[in-house]
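Left out: one protein chain. Kept in place: all the others.
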Amino acid sequence: MTQKQTPLVEIRNLGFSRGQRVIFEDISLSIPRGKVTAIMGPSGIGKTTLLKLIGGQLTPDHGQVLFDGHDIHGVSRNELFQLRKRMSMLFQSGALFTDINVFDNVAFALREHSGLPEDIIRTIVLMKLEAVGLRGAAQMMPSELSGGMQRRAALARAIALEPEMVLYDEPFAGQDPISMGVLVKLIRELSDALNLTSVVVSHDVDEVLGIADYVYVVAGKKVIAHGTPEELKHADNPQLKQFIQGAPDGPVPFHYPARDYQQELLAKGVGK
Amino acid sequence: MLTRKIELLVGVFLLTGLAAFLVLVFNVANIEVKSSDSTYTIKANFTNIGGLKVRSPVKVGGVVVGRVSSIDLDPVKLVAVVTVVMDKRYDKFPETSSLAILTSGLLGEQFLGLTPGFVDDDVSMLKDGDKIDDTRSALVLEELIGQFLYSMGSKDK
């Protein structure tokens, strides 16, 4: 039972910058096993980058990412690949392989890694597709699916190898209310049924607060708040309040930093 | 099935490539299977080889019987040593045969003309490593003109 207590992923003092631009200054957070953890924040603060750092696709400037005690960026390439078999990622675009059909997409990682015979693979794939409600679409090509269905097919692919953790990159972005509802339900159900550790990165406040067990809010290169959804709703941090309530102006200003409005209007010419 | 069709077409592609290769090798290039079993080598000295090159043909009455395989300079006698690889099928040339550097046409390429010599009881046939002594060097146009002018001059006197 002690294993249950230690978090699956621990991020310690993580810093990352792209060229001159600092994206994260000092991020520390931990992701408990078997729970849905959400990472929220305004768009453009590098939430996807954070997932790629967890997955080992990007290397941080400083700090560590520990997955079940292994330093993701310290291990060898082979060990990293072994660790990646225990996690999977649902990309924002779905990232289905466009040249093969839905069935083969879901079967892809199984054929690559499991070494199981084809008839067992077929059974597993059909089960996964059934779980996301797309068994009937197995023979369709990704381009024939709607956006929501693509994301569900990608979800089926992500859970094909029965990973311990799924990273969801903006799963709700650009979805209509129905597919959004379906996805919310799926993430919650999969998490409970398979005892999956889920990490949801999103800026859709209502959906996230609806399913998450624990929420981190990232803004301005740092974690500004964390807690259960209930705690966050009643927090009085003004920056957090603005984000959760969706107020247009507040600590995150409506205006991009600029010179004084009156002065600029009265000035003659741009360069002065 | 789609993959079967692809496999078939890839097969066609590879075979077409192979066919093109064979066409180029057997129909276009002049490969001669040159193993030492089917050839023998003879040498000859020339004072001037003119435009003779490695791989120039050796002809008897217009039929190619061999090719020049290398051209060197004898470091002592300072004459050109031409090595010729002959086809084993034509091995009945007497030692008394002569080699001449000839030109095909007025401006054409140069080749070695082999003229078979007389056959006698004490004359053996050419064999591997033999040397032909009776050679005639290439005609060089400048020398010809020079000789011609010289003989004209001496006739005037």
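As written, the chain order gives the labels A and B, with residue 1 at the start of each chain.
We adopt the following convention: a residue touches a chain if its C-beta (ideal position, glycine included) is under 8 Å from a C-beta of that chain, and two chains touch if they have at least 3 such contacts.
Rule of thumb we're sticking to: contacts and distances are computed from a predicted model.
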| item | value |
| --- | --- |
| Complex member absent from the view - protein name from UniProt, among "Cytochrome bc1 complex cytochrome c subunit", "Intermembrane phospholipid transport system permease protein MlaE", "Sarcosine oxidase subunit alpha" or "Homoserine O-succinyltransferase" | "Intermembrane phospholipid transport system permease protein MlaE" |
| Among the chains presented, those that the missing one touches | A, B |
| Candidate in contact with the missing chain, chosen from A:D26, A:D61, A:E112 or A:D176 | A:E112 |
| Among A:K35, A:R84 or A:K221, the residue in touch with the chain that has been omitted | A:R84 |
| In chain A, positions touching the absent partner | 52, 55, 57, 81-82, 84-85, 87-89, 91-93, 95-98, 108-109, 112-113, 161 |
| For chain B, residues in touch with the removed chain | 3, 6-7, 9-10, 12-14, 16-21, 23-25, 27-31, 55, 57 |
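Rule of thumb we're sticking to: only the chains that are shown with their structure count from here on.
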| item | value |
| --- | --- |
| Between chain A and chain B, centroid-to-centroid distance (C-alpha), Å | 77 |
